[in-house]
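All remarks here apply to the structure that follows.
As you look at this complex, bear in mind that one protein chain is not there, while each of the others sits in place.
Right, subunit A next:
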């Protein structure tokens, strides 16, 4: 199920601003890999490049053996890359359940004709999708909120719904953009548990962007540190914690500790 992610010399500029500058990293299959760095370091940009939202000006992205550089987002999603967004991108007027059903879009294989005629293929697929959606909502603790419009959910619930929607695509690589931001310590601990389970039970490869050190240090096996669009350091949590360059980068603009 899991896939490795290889990023080589990846870079992008917006006008005069080099938001990401020749960053390389390697995420082992089935591992949990964090990307940290001060505000504006280029973390979200890196994620947008990997998932096809932005086209890189330099470099290469590969999933397992396959190069996916420059593919449109829906094709990259089809290859098993799912993500969440720093400022959630849910379908606000749709119910939580429908949000997850959209996540299942690619796995529902029937045409408009089958839906119009309510053919058995349509019924079977929708029944199965409804079951999967229910399981996923239960997994993230939103069973009670299944019929609530996504826009009416609390922020923490929206984050979890986006996770459920991402999982619905059956990813091999899951990339989370600051899933712990704004969570209480107890919720953050819960999140750590969920991430571990995803890796252990579904065999996902996880890339985790976060500021919250409690989560990052607690769960990740390797950490890449970005600063001003460049890779500043990389290693195990222990190595990164002791790296003088990292300490220096964080002086003043220290990472918020939860």
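As a convention for this text, contacts are C-beta pairs under 8 Å (C-beta built on N, C-alpha and C of every residue); 3 or more make two chains touch, one makes a residue touch a chain; residues count from 1.
Assume contacts and distances are computed from a predicted model.
*Asks:* With one chain of the assembly withheld, which option in "Branched-chain amino acid ABC transporter permease", "Anti-sigma regulatory factor", "Electron transfer flavoprotein subunit alpha/FixB family protein" or "Tryptophan synthase beta chain" matches that chain's UniProt protein name?
*Replies:* "Branched-chain amino acid ABC transporter permease"
*Asks:* Can you work out which residue in A:3, A:19, A:82 or A:176 touches the chain that's missing from view?
*Replies:* With A:3, A:19, A:82 or A:176 as choices, the missing chain is touched by A:82.
*Asks:* Out of A:168, A:181, A:225 or A:246, point to the residue that touches the absent chain in the complete complex.
*Replies:* Residue touching the absent chain, from the options given: A:168.
*Asks:* Which of these touches the unseen chain: A:2, A:31 or A:51?
*Replies:* Checking each option in A:2, A:31 or A:51, the one touching the absent chain turns out to be A:51.
*Asks:* Using the touch definition from the top, which of A:6, A:22 or A:130 touches the missing chain?
*Replies:* Per the contact definition at the top, the residue touching the missing chain is A:130.
*Asks:* Tell me which stretches of subunit A touch the chain missing from the display.
*Replies:* 51-53, 72-74, 77-78, 82-83, 85, 89-95, 97-98, 101-106, 108, 110, 112, 115-116, 118, 122, 126-127, 130, 147, 165-166, 168-169
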